[in-house]
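Complex shown without one protein chain; remaining protein chains in place.
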Amino acid sequence: MNQTNASGRIALTGVGKIYGAQKVVRDVNVTIEEGEFFSLLGPSGSGKTTTLMMIAGFAETDEGHIRLGDQDISAVPPKERGFGMVFQNYALFPHMSVADNVAFPLKVRKLSAAERRERVQWALETVKLTDFADRSPKQLSGGQQQRVALARAIVYQPRVILMDEPLGALDKNLRFHMQTEIKDIQRRLGMTVIYVTHDQEEAMNMSDRIAIMRDGQIAQLGTPAEVYQHPDSAFVGKFLGEANLLPVTATSATAALRDGATFACRDAGSGVTSEPALLFVRPEKLRLAATPTGLENDVAGRVTRVSYLGSVIRYGLDVLGQEMTADAQNLTGTPAFAEGDSLRVGWAAQDCRLLAPEGDGA
Amino acid sequence: MNQTNASGRIALTGVGKIYGAQKVVRDVNVTIEEGEFFSLLGPSGSGKTTTLMMIAGFAETDEGHIRLGDQDISAVPPKERGFGMVFQNYALFPHMSVADNVAFPLKVRKLSAAERRERVQWALETVKLTDFADRSPKQLSGGQQQRVALARAIVYQPRVILMDEPLGALDKNLRFHMQTEIKDIQRRLGMTVIYVTHDQEEAMNMSDRIAIMRDGQIAQLGTPAEVYQHPDSAFVGKFLGEANLLPVTATSATAALRDGATFACRDAGSGVTSEPALLFVRPEKLRLAATPTGLENDVAGRVTRVSYLGSVIRYGLDVLGQEMTADAQNLTGTPAFAEGDSLRVGWAAQDCRLLAPEGDGA
Amino acid sequence: MTRAPLSLRLVVTIGALLLIAPILIIVIVSFGGDGYLKFPPESLSLQWYDKFFGSSRWWSSLWSSTVIALMASAISTVIGFLGAYVLVRSQSRWRLWLLALALTPMIVPQVITAIAMFYSASQAGLVGSLLWVAICHSVIGLPIVLLILLATLQNIDVTLERAAAGMGYSQARIFATVVVPLALPGVISAALFSFLASFDELIIALFLTGVRTQTLPVRIWNSLLLEVEPTIAAVSTFLVAITVVILMAEWAIRRVGGRQ
Partner (left out) sequence: MTRAPLSLRLVVTIGALLLIAPILIIVIVSFGGDGYLKFPPESLSLQWYDKFFGSSRWWSSLWSSTVIALMASAISTVIGFLGAYVLVRSQSRWRLWLLALALTPMIVPQVITAIAMFYSASQAGLVGSLLWVAICHSVIGLPIVLLILLATLQNIDVTLERAAAGMGYSQARIFATVVVPLALPGVISAALFSFLASFDELIIALFLTGVRTQTLPVRIWNSLLLEVEPTIAAVSTFLVAITVVILMAEWAIRRVGGRQ
């Protein structure tokens, strides 16, 4: 079947949005490649949805340019951009059946009735809802409604689909399942997807690249593993999951000390040298042992709390007078330590980074 | 300071609730010991909140008896039960300051003004909100409002506090922190807490014992580790976290086979013998290796999907034609396997159980 | 806590019954067999209804009322729909002023509205024109139409319109395929309520209708001044019955619409 748009590459250069006296989005520069699954991740008010609305054309692009392939679409109205769109509340038309909802975008396109039927059939098959074609959207569960919205977005085979927290209204168990399905469909059809979410696990699970937004700007941009394991700032580190941020004195970009203990870390490239700094390390990277761990970083600690969270046992630790958190997988024989135990806490140099203290921007 | 009630032990015998023709709670029997942190956990509509409302006295106990210590309180009005209560929406009085909210329950009790002030001071100190005494509740964040509600519930030192999804409105990061605080206060004051939640991690983190409810009945009752690791039913297994449920043919209560492979499991006590059964094992208990794992259960598998979730790498596996899920901690060097890799999947006999297939009740 | 005390509920029930007692008395009196207004009636008959339906004067009033109410309802529903759409979708600050303005007919004492409209009409020689009465009545009906349609349109999610625009639909097609079909139950409610508002209105009609265009409430009024006879009770009962029927129709349509 033929494609609606020639290109699926979207480039934002210097994009900004102004509401009254406030810049809610500032200087966003990013090129989303054809066939890429790209997420805008951030807390509420970070500008991620506004950025998506500018790409969709529902909000005016006050500054900079948005290009689709070689064409500047900054001033093109939404109905001419030809993007698919999936909303958090599904935005299904309650007065139409599932099949009519899916056929809706085809009705403004010049297609024969047979071709239209065929496309609707294909879209419903893709989302595994063929049996529900004649139902009303209201008769479906949340997950099924979201699938109808997806079918409606892919039915005219746009090269680009924009999704605004599409799984935000679903409960936890269903969410992971739907993430897998959306990702599979995106791969199979080779679509570009721009995905807005505030759920870091969701973004990491689905995306090729993630832009973490804060105060209208991109705080960091990279693959899931890059941003999770090597954050450039304490904000990104904390936003993507549990993070230990131990206040230390940096002696170089890779070495620090605190209370006589010395630490060796991977270079963060953040320019931290001999200042107060934060030593970043994820809780699951900490190794706990009764005897020295033999890792590059190894300090004495004490267990202050043992939390049973199911798949994970979370230890609260007192390390050099600071609270730290270590996550251990709930394997046979865990928890291995009890409240009050003294132990050694170790981690590899490549698993930690020195970051600028918070409040210093970025 | 003197206590309001003599006892903090609550016993439910044969408790039931009928709405119209429907029994929304049926035959609930449980004794909650003094000083215990007890959770009612279940999906919405499972009867957990209705059960709590009967204990509080806001709903009539249609069947059975509720006892506080030796006294039958089934027909006692709420205002004479003397329980503390914390609601999901905080239920703070918007027309009163924080201090007046906390002092409110003391105003119907015969206390001197000095004693009243002292108690309010103590309660606000306990929840670390002394500086906010003169604020209006509306000026506080969600977490702070919840702390005020907690202070108001403990200020008259009831032996029993009932909590109805108190953290349901808070976001994920704050939630873990508040769980820790509530648990600490409960321990320090030796209160009995009956806690309703639908968040399994929250229930496991805080509770001494958990009752998992389903369709108005207790599906399983036990410590967090018991119910998480040794569920009696597929429902409980799936509700408490990710679960592998491999259809097998049981040959005894501890042995099963599928496609020629034999499995050895811990006795579930569920009476499964030589029937179609489900082999239950948690994703984090699976060991993946290129060569045989040497564990009691060891089968060949293939990686169908690798999901990067941050602290965890989740592998989708094809094992004997069935989908299975394995969670590996995101340690240095992971993911160790890629999509399409063939490998061995092993787990210890003590980490798996044979359960009755779903639909067979319980 | 979930139940109000019995004493309170009793008081409220008795109060509510007292509220409609006078109306019930009129209804009962209208079926009286006596020669004058008497409660309770000594015998029952339909004589006053015969008189009502047999009189061409009453029929012509019913006709005037109906024509005026239909026109007023059409005018205020169309204008109210457009107004409500603009008010719901507009973000600017003046929307509140506009709303306040549109609600003035509900707020200004009706005598004064009537005087103002009469004064304007007499300057333009419009007294006695059915269309002019309908226009004035549509002003009276506008606030209720606006309130109903504001609520209706507010419940139509703007993302539905965005979704359609994203799929390539023009504003006009979105209006036709999404907004109007979804707002239909509210539009019908608004039309029925504005019909009633006009059908039952007295004061403005009293000022603006000529001898030949008297509406039903006006003729009831004039009859009261001339002859106190039970026909008026029959006409009143008829008017109440029509009101009740229209309200029940509205309720039924709303239920069916809600189920869809």
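Think of it as A, B and C in the order they're written, each chain with its own count starting at 1.
One rule holds in what follows: contacts are C-beta pairs under 8 Å (C-beta built on N, C-alpha and C of every residue); 3 or more make two chains touch, one makes a residue touch a chain.
What you see is a predicted model, and the numbers here were worked out from it, not measured in a lab.
A.B. asks: Given that one chain is not shown, which residue among C:Val86, C:Leu131 or C:Ala176 touches it?
C.D. replies: Of all options in C:Val86, C:Leu131 or C:Ala176, contact with the hidden chain holds for C:Val86.
A.B. asks: Would you indicate which residue among B:Gly8, B:Gly47, B:Gly64 or B:Gly82 is in contact with the undisplayed chain?
C.D. replies: Of all options in B:Gly8, B:Gly47, B:Gly64 or B:Gly82, contact with the hidden chain holds for B:Gly82.
A.B. asks: Can you list where subunit C touches the absent chain?
C.D. replies: Against the missing chain, subunit C presents residues 1-5, 8-9, 11-13, 15-17, 19-23, 25-26, 29, 37, 39, 79, 82-83, 85-87, 89-91, 98, 101-102, 104-105, 107-113, 115-117, 119-120, 123, 139, 142, 158, 161-162, 165, 171, 196, 199-200, 202-203, 217, 220-221, 224, 232-233, 236, 239-240, 243, 247.
A.B. asks: Tell me where the left-out chain touches subunit B, residue by residue.
C.D. replies: 56-58, 77-85, 87, 89, 91, 93-95, 104-105, 108-109, 136, 152, 156
Everything below uses one rule, namely that only the chains that are shown with their structure count from here on.
A.B. asks: Centroid of subunit A to centroid of subunit C, CA atoms only: how many Å?
C.D. replies: Using C-alpha averages as centres, the distance is 54 Å.
A.B. asks: For subunit B, jot down the residues that touch at least 2 other chains.
C.D. replies: None at all.
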